[in-house]
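For reference, the structure I am asking about is given below.
A single protein chain has been omitted; all remaining protein chains appear in their positions.
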Amino acid sequence: MDLLMQGLVLMVIGMATVFAFLVLMIVAMNRSAAFFKKFAHLFPEEEKTPAKGASAAGPAVEIAIALAAIKAKRG
Amino acid sequence: MDLLMQGLVLMVIGMATVFAFLVLMIVAMNRSAAFFKKFAHLFPEEEKTPAKGASAAGPAVEIAIALAAIKAKRG
Amino acid sequence: MDLLMQGLVLMVIGMATVFAFLVLMIVAMNRSAAFFKKFAHLFPEEEKTPAKGASAAGPAVEIAIALAAIKAKRG
Amino acid sequence: MKKFITMGLLAAAVLGGAAQVQAEEGVSIGKGFEKIWHETGIYRFINPKTPEEKKADKLAAAIKAAEAEIGAGHLEPALKFIDMSAALGASEATISDLQAQYKDEIEHGDEHHKGLLPEGAGQLVMILVGLGLIYLAIAKKFEPLLLLPIGFGAILTNIPVAGISAAAMPGQPAGFLYYFYTIGVESGVFPLLIFMGVGAMTDFGPLLANPKTALLGAAAQFGIFIALLGASAMSYWTGGVVDFSLQDAASIGIIGGADGPTAIFLSSRLSPNLLGAIAVSAYSYMALVPIIQPPIMRLLTTKEERAIEMKQLRHVTKIEKIVFPLVVLLLCILLLPSATPLIGMLMLGNLMKESMVVDRLSDTAQNSLINIVTIMLGLAVGSKLAADKFLNANTLGILALGLAAFVIGTASGVLLAKLMNKLSKDQINPLIGSAGVSAVPMAARVVNKVGLEANPQNFLLMHAMGPNVAGVIGSAVAAGVLLALVG
Amino acid sequence: MKKFITMGLLAAAVLGGAAQVQAEEGVSIGKGFEKIWHETGIYRFINPKTPEEKKADKLAAAIKAAEAEIGAGHLEPALKFIDMSAALGASEATISDLQAQYKDEIEHGDEHHKGLLPEGAGQLVMILVGLGLIYLAIAKKFEPLLLLPIGFGAILTNIPVAGISAAAMPGQPAGFLYYFYTIGVESGVFPLLIFMGVGAMTDFGPLLANPKTALLGAAAQFGIFIALLGASAMSYWTGGVVDFSLQDAASIGIIGGADGPTAIFLSSRLSPNLLGAIAVSAYSYMALVPIIQPPIMRLLTTKEERAIEMKQLRHVTKIEKIVFPLVVLLLCILLLPSATPLIGMLMLGNLMKESMVVDRLSDTAQNSLINIVTIMLGLAVGSKLAADKFLNANTLGILALGLAAFVIGTASGVLLAKLMNKLSKDQINPLIGSAGVSAVPMAARVVNKVGLEANPQNFLLMHAMGPNVAGVIGSAVAAGVLLALVG
Partner (left out) sequence: MKKFITMGLLAAAVLGGAAQVQAEEGVSIGKGFEKIWHETGIYRFINPKTPEEKKADKLAAAIKAAEAEIGAGHLEPALKFIDMSAALGASEATISDLQAQYKDEIEHGDEHHKGLLPEGAGQLVMILVGLGLIYLAIAKKFEPLLLLPIGFGAILTNIPVAGISAAAMPGQPAGFLYYFYTIGVESGVFPLLIFMGVGAMTDFGPLLANPKTALLGAAAQFGIFIALLGASAMSYWTGGVVDFSLQDAASIGIIGGADGPTAIFLSSRLSPNLLGAIAVSAYSYMALVPIIQPPIMRLLTTKEERAIEMKQLRHVTKIEKIVFPLVVLLLCILLLPSATPLIGMLMLGNLMKESMVVDRLSDTAQNSLINIVTIMLGLAVGSKLAADKFLNANTLGILALGLAAFVIGTASGVLLAKLMNKLSKDQINPLIGSAGVSAVPMAARVVNKVGLEANPQNFLLMHAMGPNVAGVIGSAVAAGVLLALVG
């Protein structure tokens, strides 16, 4: 019975801690969102992703595009 | 002389074991081939390899093909 | 004061060794350059780099070139 | 928004209230919270351990180590730790108790350490178990990245004569899997490196876009504690046929966290003997998520609820994503330092990814490093699938409890999501609650699929990713609590 | 088909028959087979070791360790193992014998452990040897992946003062190569990881398409045992100038396996002192395969035989390839558990490749992991090229015997292939027998080249790959036998 009781105790403390932690995390996320919205001008978003996306296919594609264009003109 | 004798013993046992092992492996391979031939319908070969081969050159090629086609048409 | 003195000693020995080492390294580099200039015929430079540079873009490009050429002809 | 935070705090308070009640009955609940409080960073920054406390820790550790070694039948180190306990000032009663246990082990040790089957037969059966895991990995694609190496490790470890997982003998090196286990798993290094790689692959964006969904990642951890309770109950009600200590119960519970590295990390610390069964159970049920979850999700929701479309997620800025891992780590330091190895490595991986200044490290963490560690970790986990540890009633208990944990975790997630949907201004599809168990990203994909069945326009994937990644944090926090209280 | 199996069984029987004859002469051949039988999985699944047997194993290990440490001049651990032997119940005679050896080592140890050259001169010569290996690796492209790091390791380890391969001194860490050696090679981990990578790179398809060619991979192991015998004979006939124990002879023989990781794994267990010379010899002759093999192949075959074209190989299904590694592993478990570390890791790698469900693990095993391990293994092997271990008559013996092993392995492969060609319905080109030594894929390429010389239409590459990969398994099995009998 002792083991069961201790299990129950662990459940209470454990769930309480998990909820408390994640609630505080929610608070922190909301605060952080508000903060960075307010001071958005201080943290300009670098538009890095599109540039990266374009080059994801590698230089091969770009060369191929160029080549295709050349050939097409000649043709 | 004792060492030599022991070497001879090792040779006999060793070669016998190596042959025995590989013979049993041959038997197993033959059995396995027969089994999977008999039940071939249960193990459909996925035609993965050709697909893989085609894409080995990467998406770049496919894009290039498309591009070349487009340019060619326009040209 | 002892510590300071030992520091000074380390400086003298250290800088002397560093200079000695690098001077000997210079001598070795010069000797080696002279040697390999003299016997250059024994060590032909493989023109590996340009080949590598060309293939750096990968087979994709070469295929693309071929394709573009074909398309262009047809077009 | 406030509503949900209040709700979470309320849940915590109610549970805390329950604690008060329990405390009356003489069980150490009040002390439990006090212990947790004494293990927070907040408390310890102000009250660092005194030399006396440090010495007491050492003594407690020495006694625990002595008992563990006696229990494992390792007589030589046991003796060493008894001596060490004496040297550190253990009471005479404690020492004579340890010595009695030691004597009992010498006299009756053989009886204690017998498996269900004779050694040879047991090994043969375990080799078949290993083949079974490999079959599931290849033919059924059950988490093959882990189950294939685990299954192979199980085969290797049960080969007679070869001693592939054996400790060193005089003048002979240990088996190579023994090194993988001690160096990589016992030390905690492998699961933590995997967690770093997971962090580098995780996008917390959907969670940051809709923070309140983190509550679902908390609710779904309920499965952990119900399974823990179940393990205790099982031990009690079967009269010892199934025999779990509190440590074992905690390790079994963590299966409900649906997170492999967390389960391996925790059980390597609390119950190394059960590690094999626990890891196999955790990965198997993670693979079965598409089969286990949908019926529960359908049972607990109406078709209208499943058809609910959710508001598109807002854009999350880069800087929020960079700051997030650091904030979570700091929170964890303040509240629950015992969870910081896990949370810390997860957040290190994520910071490497989001900061975009160390892309080469982030790439390596996500690829070659995590792959190398996965191979070795899988084999090492398999090395714990020895017949005498696996072929017994306990393993059946673990499998049953693991399933229960997944079911209950899923249900509690869905139920909380239903409640939140009732209270919320913006509609919340209750299905996303089931993703709170983690099992990233499978559980989120299941949500998406079940949602599409009810409404072909209903793309829930990104909405489910929020609870999904919160669930990873939630189960790491649960592991931290268990480490702090029973570790 | 049956014909060849019968033939193989016959060969085994003949050898076993020889055993009976030998047994009459009082040598322990019968006992040898009995020992092998007692070390099979079949026997041990039914008769697991009793506690008494386990204790006896420990005692034997302790005595062996005591003798080894005395021999190496490590007085302190030697004393520890003598004590341990006494505690484990060694007879008084054994103990007093060990103590006599110990006393002799103290009094005459210095004389035993002298190199041919003074320490400084020896180191200088070994640095030149290291440079020579690097020259061969770079200028002649002799197995550069291994010989370059080995050569570099040899240089580093022979630098005076620096102690790069030295064991730890009080308060000082060991040299970094010492860690590479003890953690990676002594434990067996590095060669096994390499073997896993090799498995992930190997296609057993050609063998599965033509199973009987596996016999060629058995025949070519004859070189191993002839070299073993040669080492014993050399030790006997040179009156101890060249001085090899049975363990040493076995390690030297394995050079004939033409397989680096197997040679390193076995000699790290049986003769760590010879490991450097053995690894260098093995990799050198593997690099020399295109020079060593063709003359032998031409000598033993007619032009007509070499011109034989073989029937195109049948298609092998995916499922056969997936099942194969598991079948071989199970066979090895049943027949020769001592070979399972090697065979097991080879087959794990192959299963990862063929199952196609863990491609990212397979890729890592074939690339970053095997590369990392190769660098460290090479350096660690080089660290065993110390002057007092390498600059002596033994090394010359090892080089001579290694060459003999390659020559005889090649010849026996070709001769069996000739015989099979005579007996077979489908023609077999005898050249493919030479690929049985393994040295993958070089030996198979050599077959193809020599075949093309005789007949420009004759593409033997894929046909030679069957014996080639069978040779890898064959030499791992041979290593297992040696481990079981003299390990």
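A, B, C, D and E label the chains in the order they appear, each numbered from 1.
Just so we're on the same page, a residue touches a chain if its C-beta (ideal position, glycine included) is under 8 Å from a C-beta of that chain, and two chains touch if they have at least 3 such contacts.
Keep in mind the model is a prediction, meaning the values are calculated, not measured.
Taking the full assembly into account, the omitted chain touches C, D, E. Although one chain is not drawn, the whole complex shows that of D:62, D:198 or D:233 it is D:62 that touches it.
Touching residues on chain C toward the chain that is not drawn are 1, 3-30, 32-33, 36, 40, 43, 45-46, 48. Contact between chain E and the unshown chain involves residues 110, 118-121, 123-124, 127, 131, 134, 137-138, 141, 144-145, 148-149, 152, 155-156, 159-162, 164, 169-176, 179-180, 367-368, 371-372, 374-375, 379. Mapped onto chain D, contacts with the missing chain fall at residues 39, 41, 44-49, 51, 57-58, 61-62, 64-66, 68-69, 81, 84, 186-189, 192, 196, 322, 326, 329-330, 333, 337-338, 340-341, 344, 348, 351-352, 355, 357-358, 360-361, 363-365, 367-369, 484.
The rule we apply is simple: only the chains that are shown with their structure count from here on.
Separation of chain A from chain E in touch steps, taking the shortest path, is 2.
Distance from chain A peaks, on a Cα-centroid basis, for E. Farthest from chain C in terms of Cα centroid separation is D.
Chain A and chain D have Cα centroids separated by 24 Å. For chain D, no residue reaches two or more other chains under the stated contact definition. Chain C has residues 58, 60-61, 64, 68, 71-72, 75 in contact with two or more other chains.
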